[in-house]
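What you see is the complex with one protein chain gone and the rest in place.
Right after this comes chain A.
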């Protein structure tokens, strides 16, 4: 029995497969050998000419070749597939340094974020946020705050009036008066009043006819001026850094008695004196005091039983100091190049060293 043809076919195949390097040729080779009219199939056709004795031997030999070829082709297929995948991945490789698809972020206004920070601090101390009218009556803007019509600190020239009794509020204090009135003489009152206020100032780098203010008010039995100092000390440390100190200086506001200006130790130079604190080491940041008994009384609180403190600050000024903003008009021009700088989240790290 001559099986040299069989060996020959395996040899030819082994030779042929070497030069195959694509899927199509491999498929063709597969058909050439294993197809219905293929070479291996052809070998089987020879069987009928063999003796019964030789048939099993021959068949075994052919099957051996068939499984060899099948195996090799499968191996080759795997190799080719993996090469093809590799080529595809290589081809699909992109420049990851190109910009991502834009999902543009807007920015909060720097005043909003300043106000929100202050609000959140006082919410933590149990305060609520009270809001009120921007167009107020003369009574709530002035009289209820111990500024009667004849008071020298009142001047038509300083306020925007719409009629004799109606004006744009010059501070957020009317919210305090209204809130106290609504509480009908019962404490505790713990509120923060943020909002826009208006004064007859010509707009320039440090003045704006519209600006923002945050005032705070606490009224209860046995509220002391030391409570005011402690509260503001905590505030200064929270907002401007743990090493900040505060200093109270006597001052005057019609709605508080005693009244003080509150300075914080300069967060830029740490009190050594620099351009931010004008060399003094201190920055004036708040006005405050004990609520004037007339104010308590007009709002329905008994000044013998109740006492309270109030304070007020300007988020515009605070933001200007904090970020080193040189012109208050930036807040109201809405230049994207300005506001967009305030996109990122701020946290407790290194918070007051930025300027």
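What to note about this one:
By definition in this document, a contact is a pair of C-beta atoms (placed from the backbone, for glycine too) under 8 Å apart; a residue touches a chain by one contact, two chains touch by 3 or more; residues count from 1.
Note that in this section contacts and distances are computed from a predicted model.
The chain that is not shown carries the UniProt protein name "Phenylalanine--tRNA ligase beta subunit", picked from "Phenylalanine--tRNA ligase beta subunit", "ABC transporter substrate-binding protein", "Carbon monoxide dehydrogenase medium chain" or "Iron complex transport system permease protein". The missing chain, though absent from the display, is touched by one residue of A:31, A:135 or A:272; that residue is A:135. Only one residue in the set A:42, A:59 or A:188 touches the chain that does not appear here, and it is A:188. Note that of A:23, A:68 or A:229, the residue touching the chain absent from this view is A:229. Chain A residues in contact with the hidden partner, per the touch definition given at the top, are 98-109, 111-112, 116, 119, 122-129, 133-137, 150, 152-153, 155-157, 160-166, 168, 187-188, 190, 196, 198, 200, 202, 209-210, 218, 220-227, 229-231, 233-234, 247-252, 254, 257-260, 290, 292-293, 307, 331-337, 339-340.
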